[in-house]
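Only one protein chain is missing from this complex, and each of the others stays in its spot.
The chains carry the letters A and B, assigned in the order they are written, with residues numbered from 1 in each.
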Amino acid sequence: MTLQEIADFIGIDCQEKKEITGLNTLLDSNENQLTFLENKKYLSDLKNTKAAAVLVTEENSKEVPSSSIALICDEPYLMLAKISKLFAPNVIEMDGEKPLIGGGTKVMPNVYIGKNSVIGSDCTIMAGAFIGDNVTIGNNTIIYPNVTVYRDCSIGNDCIIHAGTVIGSDGFGFANTKDGKYIKIYQNGNVTIGNDIEIGANSTIDRAVFNSTIIEDGVRIDNLVHIGHNCKISRGSILVAQVGLSGSTTLHPYVVMGGQSATAGHLEIAPFTTIAARSGVTKTIHEPKKQWAGFPLFEHKQWLKLQGKISNLLK
Amino acid sequence: MTLQEIADFIGIDCQEKKEITGLNTLLDSNENQLTFLENKKYLSDLKNTKAAAVLVTEENSKEVPSSSIALICDEPYLMLAKISKLFAPNVIEMDGEKPLIGGGTKVMPNVYIGKNSVIGSDCTIMAGAFIGDNVTIGNNTIIYPNVTVYRDCSIGNDCIIHAGTVIGSDGFGFANTKDGKYIKIYQNGNVTIGNDIEIGANSTIDRAVFNSTIIEDGVRIDNLVHIGHNCKISRGSILVAQVGLSGSTTLHPYVVMGGQSATAGHLEIAPFTTIAARSGVTKTIHEPKKQWAGFPLFEHKQWLKLQGKISNLLK
Partner (left out) sequence: MTLQEIADFIGIDCQEKKEITGLNTLLDSNENQLTFLENKKYLSDLKNTKAAAVLVTEENSKEVPSSSIALICDEPYLMLAKISKLFAPNVIEMDGEKPLIGGGTKVMPNVYIGKNSVIGSDCTIMAGAFIGDNVTIGNNTIIYPNVTVYRDCSIGNDCIIHAGTVIGSDGFGFANTKDGKYIKIYQNGNVTIGNDIEIGANSTIDRAVFNSTIIEDGVRIDNLVHIGHNCKISRGSILVAQVGLSGSTTLHPYVVMGGQSATAGHLEIAPFTTIAARSGVTKTIHEPKKQWAGFPLFEHKQWLKLQGKISNLLK
C-alpha cells in the first residue's frame, strides 16, 4: 500500500507513492514502515527513527528527520489505530497451501490446521486444538486438547502446551476518539515460543501489536497466566499460576514470578530476580539476583520487617 | 406451571391454579412470577412487589401485599432453589428450528450451532466454537476458536470474542440445607452483549439467575476476566486482565478497572471512575470521575500518601 493511499484513508494530503509494508515503533521501524509520535516523552526516539513516514502533530513535526516524511495530524495515535486495520491479515485465509505435517506426528480428530502451516515430526496435536494459518510448530511438541494457536505464531521443539491455553490472541489495544469510542489497534504481530517450554492450562499469551511477543527457550509457565502483548520472557524464567504481565514487560533470564504476582507494563526485571507470590511490580528492577515482595514492592527482607512493624500497630 | 403445582413440589398447601411463568426478585417480578423474601433487609421491597406469589416466613408474611399470595415456609431461599429447577430449560434442545445463518457469514468446521439460533451476516464463527440453543448474534461479529456461548444468550454487531471465552455459564448460586448440602439455584437468565464489544481470551461471563447479565455497547474486556451473574457493565467501561466482578456489580458508563482488581457483589461504581490495578472495591462508589486504589480502597492520592506513611514505619 502506498503512503498516498494511507494518507487518503485518514484524510491527509500526501502525494508520496512510496510502498509501505507495515507499522512499527519509532525505533524499530525500517525504511518501508510507518510510525507515529503521540507522547513527547519519545521525541528523542523520533530523531533517530528510520521510518519512511511518521504520524505526528504539527508541533512535533519539526523533529522528524529529513529521511522521513511527516504525516501531520491532530491525533497521531488515533490515526495509527485507524490505519492498523489496513495492515491486518485475514481472520481466516481462504487460499494457500495445505498444512505440512511431519513424520510420526499424530493429529487427533476435530483438529483444525490452517493454510500454509507447518508442523514438525513426532508431535501430538490433540482433539479440539486449533492451529491457525501460517503457524509453525517444531518437532516433538505436544498440543493438548482445546488449545488455540492464532495465525502466524510459532512454537519450537519439545514444547508442551496444556489444554485450553490460547496463544496469539489480540493484545489489549485501542485509541480513544473524542466522543468516547474505542478504535481497535489491530495486533498485526505474533507470538514466538522457543524450545523446551511448558505452558499450563487456560493461560493466555497475546500477540504483539508490532513484531513479536517472545517466550524464550526453557521457560515454564503455569495455569491461568496472562501475558500481555509485546512481552519478552527470557530463557529459564518461571511464571507460577495466575501471574499477570501487562504489555511490553521484559523478564530477563531466570526471573521467577510467584503465584498471582503481576507487573505494570513497559518495564524490565533483571536476571535471576525472584518476585514473591502476590507481589506487584510497577518499576523496572535493575539489580539482578534480588528477592522482592509486596505491593508496593519492597526487597523481601524489608517487606517482612515492614509487616512486623505494621502488625505492631495492633499493640 | 400452576402455583398449586409449585406449592405441591415443596410440600406447601396452596389451591391457587394461577399460571406462574418464572421466578424473579421482589421488585422485578411481574404479576405472573414467583418471588421470595429471606432477608428482612428487603421488607420494604416486599411491600412493593407485584409478584403473583411470595415465598416467605410466617413472621414476614403480614407484609405481603394483598395483590400477592404468601407461600409460607421456614426457608424461603432454600425453597426458591428447589423450585428454580422446575423452570430450568433443557441443557440441550432436541426439537426446534435449524439455525439461521446470514449471508457472508463463515462457519468453520467443528462448530456447533444450536436450535433456533440466529446468526447475522458477515460473521466469522471459528473452529471449535459452541453456540448454544436460542442464541442470537448480530452482523459482522467474530467468534474465535473454542469459545462457548451458552443457550439463550445474545451478542450484537461488530463484536470480537477471543478464543476460549465462555459466555453464559451458570452463576455461582446455591442455598444451604441444615444438614450441609448445597441446593443449586438454577440460573435461568442469560447474558446480553451489545454492539462494538471486544472480549479477550479465556474470560468468563456468567448468566443471570433471573433476567440478564448485561454488557453494554463499546465495552472492552481483556483476558481471564470473571464477571459474575447479574452484573451490568455500562457502555464504554474497560476491564483489564484478570479483573473479577462478584455478582450484581453495576459499573456505570466509562468505568476503568485495572488489572487484577475486583469488586464485592451488590454494589455500584459511578461513571468515569478509575480503579487502579489490584484494588478491591467493597462499597458503592457514588461520586463520579474519581481515582481509587488499594484494598481497603482509598482515593488514589490518599493511597499513595498512605503508602509513604507505611514505608516510614521502617525508619
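The rule we apply is simple: contacts are C-beta pairs under 8 Å (C-beta built on N, C-alpha and C of every residue); 3 or more make two chains touch, one makes a residue touch a chain.
Here the structure is a predicted model, which is why all the values come from computation and not from measurement.
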{"item": "Contact partner of the left-out chain, one of B:1, B:86, B:267 or B:306", "value": "B:306"}
{"item": "Chain not shown: contacting residue from B:79, B:224 or B:285", "value": "B:224"}
{"item": "Touch residues of chain A, complete complex, unshown partner", "value": "106, 108-110, 124, 126-128, 142, 144-146, 160, 162-164, 196, 198, 200-202, 218, 220, 222-224, 236, 240-242, 254, 259-260, 277-278, 307, 310-311, 313-314"}
{"item": "Those residues of chain B which, in the complete complex, touch the missing chain", "value": "91-92, 110, 112, 128, 130, 146, 148, 150, 164, 166, 169-170, 172, 174, 180-182, 184, 202-204, 206, 224, 226, 228, 242, 244, 246, 260, 262, 264, 280, 295-296, 298, 302, 305-306, 309-310"}
